[in-house]
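This report concerns only the one structure given below.
What follows is an incomplete set of chains from the complex, kept in their original frame.
We just call them A and B in the order they show up, numbering each chain from 1.
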């Protein structure tokens, strides 16, 4: 086995694809969003990626069946309602080391380039370290001419955010794409960062579906979000207030 | 020397082997179990594995003789009472890095594949973080059709355990085997994880010998277990109770 081993299950007949990445990250926003869209579009798996850059472990499902840690590629062909061929990258983990991150992103781009890439859209969370009632979707692009369009789809471009850049596959795929003159955008849903955040994922998906000009059903994500809401409100009820706060403080925090 | 160097001492005449892994891990359960079975079956060492992925050190025995850190392969041929050819993998350490773990597991499987592998059985501990009176043996398999058989041998399949997957050689060997369509099972003995646990190792061995359909003597493991029992009960006697606990609490803990 090489450093990265691609097990191609089938050869998708796609071209000029929009490549959508949703690997695990802050609040698992990108992963939740991409997986939901894959389900809604009934996208098909066509490749499994194994690598020495992933953690040396297997996952065990609820029935006790093991599965190597991997990344997976799905595709959805254009049709009456879907205007573009799509390829999705999702998975259990990102590469563990900087070199691994680079090698995996380079390998993915190389492979997808064979079909022609029209655009790269990476999905992620933007951790705020505090609860967020109405998560916005922040954007970052490879070319300034893209911003106007993205703003139309409700994506926010705010001076100085994200200040620390975009770490991992969501950043690297765009950066490597830019060197090859492929347009790219990263959609980052605001999230506390404390738990998996389906509400933020939904906001990201709303923007993404506007870019793709499709309509999908969000009920499953909404259900997950309301479950999380219940849990967090229960936690708030259980947790006694540590100290009474003055109105000013509350205002500042809120 | 390459990254992994195999010093083959002899060429075992085995085929369609059951490959049993017992490298160090939680509670050293797998190591204790595999070493005991090697002793009982008088299995013979046929290869030593040295690697840059092991710690850069030598061990010193009680007489002051040094020994390079390594892994070792043993074999036992089938006979009147043993129905299968067996190969054992034991050792001082697992690979230090993720890449090292992958490379070592891949190399081992490659090498053993030359003899034909009927099944992979990996042995390990499942750390609970609390004392365990009667350790159960949890299982995870590569194929769902194996579960029924394993349950007959007393192996427990419990929804959601191990939740974090199986880390290291015990997981990787199964996962890599599965990709090559080799059946595999991991036997995990419950253990506190605080010290080497021969009692848990014995429970794992009881299940393993049922799978192999052999009978062995456990007296040496039982002796080790009773020594550990003495030490831990002494510790409990010395340690003063931190706070009186209500019956409910004790029930919950027990």
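Operating definition for what follows: contacts are C-beta pairs under 8 Å (C-beta built on N, C-alpha and C of every residue); 3 or more make two chains touch, one makes a residue touch a chain.
None of these values were measured; they are calculated from a predicted model.
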*Given 2 placed copies of the single sequence, how many copies form the entire complex?*
4
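In this text, only the chains that are shown with their structure count from here on.
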*Using just the Cα atoms, superpose chain A onto chain B and tell me the rotation angle to the nearest 5°.*
90
*Between chain A and chain B, tell me the centre distance in angstrom, where each centre is the average of that chain's C-alpha atoms.*
38
*asked:* Quick check: in the complex, which residue numbers of chain A touch chain B?
replied: 1, 3, 7, 50, 52-60, 62-69, 96-97
_Residues of chain B that touch chain A when the two form their complex_ = 95, 98-99, 101-103, 105-106, 139-144, 147, 157-163, 165-168, 171-172, 174-176, 178-179, 184, 186
